[in-house]
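The complex appears here minus one protein chain, its other protein chains still in place.
Letters A, B and C mark the chains in the order given here, with residues in each chain numbered from 1 onward.
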Amino acid sequence: MNNIINDIRDKARQLLAEGKVDVVIGYEKGSLPLKATPFFAHSPAEVDSLIWDETCENNLATYVAKTPGKKAIVAKGCDSRALAVLLQENQLVRDDLYIIGVSCTGVIDQRKIVAEVGEILEAGINDGKISVKGMAGDKEYLFAELKDATCQTCRYPNPVLEDVHLGETIAVSQEAPAFADVIALEEQSAGERQDYFKEQMSKCIRCYACRNACPLCYCQECFVDCNSPRWLTGGVNRAENLFFQAGRVLHLAGRCVDCGACTRACPQGVDIRALNRKMTKDVYTMYNHEAGISEDGKPALNEYTTNDPEQFLVKE
Amino acid sequence: MQQNPYLPITMKLVKNLVETEDRLINTFTLEFMNKQDEENFKYMPGQFAELSAYGHGEAPFGIATSPTEPGILKFSVAKVGCVSNALHLMEEGTMVGVRGPMGNYYPIEQFKGKNVVIIGGGFAFTTLRSLAKYMLDDKHRGDYGDITVIYGARNPGLLLYKEELAEWENNPNINLVTTIDRPAEGWTKHVGFIPSITEQIAPSSVDTYAVVCGPPAMIKFTLPVLEKLNFPPERIYTSLEMRMKCGLGICGRCNIGTEYVCKDGPVFSMAQLKELPNEY
Amino acid sequence: MGEIQVEAENKKYEPKIAAFLCNWCSYAGADLAGVGRVQYPATIRTIRVPCSGRINPLYVLKAMANGADGVLVSGCHPGDCHYISGNYVARRKFALIKSLLNHVGLEEDRISFSWVSAAEGIRFAEVVKGVTERVSALGPNNGIFKVVDDGGAAADE
């Protein structure tokens, strides 16, 4: 890991010193244990703050289009997939972008720790083991136990698009995605699913952290802010919240790269990903499409074939 | 407990008049439904009110009438958003909601015994009309020295209150200067932008207050002219626009530094504005 | 007494169905049904759209939120689109809308999609009949999106 960090810093230093980019977007150590925070290095002097480890959970592709000038970005698999979709949708200029690719073994889901040992006072990562001192006790975890749900099903830990690759690459299984999580929900009755999503949606406070953390939610004016027509009332209740989440998820259908940034950003622990994953599964099974796995190609809903399935039609 | 400041009173739209040639500005005349409402609605020139178009929402507009005109309120409103569009389409006789009066007003007490120059551009003339009308009133005219009004618009069709302007032309109590940006057929008065016309007219700054309202570009170029004419910033007043919701200094969106435009403004002197951050 | 009973009989539940019909085919199909005096239930509120490709998923959601008991979206048959490919693109969108809404627990039959051509007046009536029957069987909008009746406050609290 240390070698990667040094490599990232060297690369960032070189890019900034040579004037190839104006800013390097990466991570630095956050203010809380086991937290990394996005970091914008504007000069070679700042690059020594850059880090890379299992706490680098944000999807940095979110910042790329909003950051002026030429920029380099430290990209893990999901970040690069988001960049690929943004490029497909002409949101980025490839020449203004330098992608520092790193392979990712997954990020830590802090909620699992907090649920067991309370607020984290201190923590250290060593050799795939995470030792935590919490307010309600101490515990040592294996990284595998803490891996974020998104990362457990990740099929693209290696960047799909990069200008340089730092560190090793990760061997990936060639099997088709299983979508066990989606199937588990699908196997429930409609009533059970309705109850599940009612409960999830009643937690939402409409802070829009999910939307803003999402690298592919880049609309100038989001439909929730739109005044005429006014899609949503000011109400914050499970029906309105489901309208918001369903509207957003449908807008991301065929584009979502399943990075999990929305779910990790949610301060209320809403299972937003359950909606996105359903769309991802449908798009994969019906159209054999995965979003953002290469720079060319189009999002699934921008294309069609003449024999797309249409079992959804009325019987008449 | 004071009255609930979020509850509008109901007023009747008695006239919905297309004010300008481009049909983008209408003047609404609202009538008080009872004496009590009118007595509670004591206002001064420069204040504003929140108008409710029920079913569409609420938005703040400057009051164009003067307190010397009893029984009614007038608002001249440009068609820009949801509420103003609804108001434009409203049939006469419809009930609208009114909350106010809100904000501060032009310092008419300070103006007493002094000359006043009113400079207005485009449809920002609404509260300036209120001010002029107030000072011209028989009861008040004696309190003020010379009253000069410099008012301009892009073309003659875009001037507000044309009948009133015609009346002021012949009124010895007021010196009215109207101008348009470019020559137009049938227009015999001044042609040119407000800053240069102001420079031409060159009102004396001795014992004089200036009140300037208009689009940002007009204000930007008029201020140096006033400075050249030796108006000190303490004697130049303007009225600011801001996005507002509550109008009560609570909802948090209309502040410029420590000042809430809805409750501490909208009228500020240039001297006050110089102390505030440039964020408006 | 008598009056009240009559009223109760007349008050048989009639669903309200928002029908988004493409201008070139399904709307013309509905028109043909009308001209041909083909009977079908007066349950639909027609909204004409230029093409089924114009359907924004938010239309469907908003109709449900505003209290529609069902939504019907209908366009030209694949291959017959006035704009060549509008309904092909729409088809993918529709499949996903339907799938997602069912996933969050909306009943299968609340949202219906069909292709009806300008010549299929009788079929249009059949579609409306079928949709009406199925929505009637479900009863009123179950409120997972519906918010307006209580001014936006939570529907189940």
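Keep this in mind: contacts are C-beta pairs under 8 Å (C-beta built on N, C-alpha and C of every residue); 3 or more make two chains touch, one makes a residue touch a chain.
Assume contacts and distances are computed from a predicted model.
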| item | value |
| --- | --- |
| Complex member absent from the view - protein name from UniProt, among "Cytochrome c oxidase assembly protein CtaG", "4Fe-4S ferredoxin-type domain-containing protein", "ABC transporter permease" or "4Fe-4S dicluster containing protein" | "4Fe-4S dicluster containing protein" |
| Option from B:Gly71, B:Pro224 or B:Pro277 whose C-beta touches the chain left out | B:Pro277 |
| Candidate in contact with the missing chain, chosen from B:Asn16, B:Thr94 or B:Gln272 | B:Thr94 |
| Of B:Asp146, B:Asp181 or B:Glu241, the one touching the omitted chain in the full complex | B:Glu241 |
| Which of B:Ser66, B:Thr222, B:Ser239 or B:Asn255 contacts the chain that the document leaves out | B:Asn255 |
| Chain B residues touching the omitted chain (full complex) | 1-2, 4-8, 10, 52, 54-59, 80-81, 84, 91, 93-95, 97, 216, 241-243, 245-246, 248-258, 263, 277, 279-280 |
| Hidden partner chain, residues of chain A it touches | 30-33, 35-40, 42, 58, 62-63, 67, 118-121, 135, 203, 205-209, 211-213, 221, 225, 230, 233-237, 264-265, 267-269 |
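To be clear about the criterion, only the chains that are shown with their structure count from here on.
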| item | value |
| --- | --- |
| Graph class of chain-chain contacts, one of line, ring, star, complete, other | line |
| Chain pair with the most C-beta contacts | A-C |
| For chain A paired with chain C, centre-to-centre distance based on mean C-alpha positions, whole Å | 36 |
| Touching two or more other chains - residues of chain A | none |
| Residue numbers on chain B that touch chain A, as the complex places them | 81-82 |
| Touching residues (chain side chain C, partner chain A) in the complex | 57-58, 61-62, 65, 78-79, 85, 88-89, 91-108, 112-115, 123, 126-127, 129-131, 143-148, 152-157 |
| Touch list for chain A against partner chain C, complex | 185-186, 190-191, 193-198, 202, 223, 229, 231, 233-235, 237-240, 242-243, 246-247, 249-251, 253-254, 275, 278-279, 282-283, 286-287, 300-306, 308-310, 312-316 |
